[in-house]
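Yeah, one chain of the complex is gone here, protein chain that is, but the others are all in their spots.
Right after this comes chain A.
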């Protein structure tokens, strides 16, 4: 698997969000606040977000880790670690 920089991971999440909640301005996302408090997403949208991030990055995300993807920064850190571990 290709190594991914944090910036690439961040961009992948923002791209995935754009397909689900296109009304948001990515620049307005507070990276340390829960995404679902800033973006109107139901549980299904959140699940789709994770599926799309998985498709873009090819990183497996087990369900018990979903809570680690609550904020943008948390998600980037988590995915960067998973990515490194899967090398």
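Everything that follows uses one rule, which is that contacts are C-beta pairs under 8 Å (C-beta built on N, C-alpha and C of every residue); 3 or more make two chains touch, one makes a residue touch a chain; residues count from 1.
Convention: contacts and distances are computed from a predicted model.
Asker: Going by UniProt, what is the name of the one chain that was not included in the view, given "acetate--CoA ligase", "Spermidine/putrescine import ATP-binding protein PotA", "Cytochrome c1" or "Iron ABC transporter permease"?
Answerer: "acetate--CoA ligase"
Asker: Give me the chain A residues in contact with the hidden chain, please.
Answerer: Where chain A meets the chain not shown: residues 18-19, 21-24, 36, 40-48, 62-64, 66-67.
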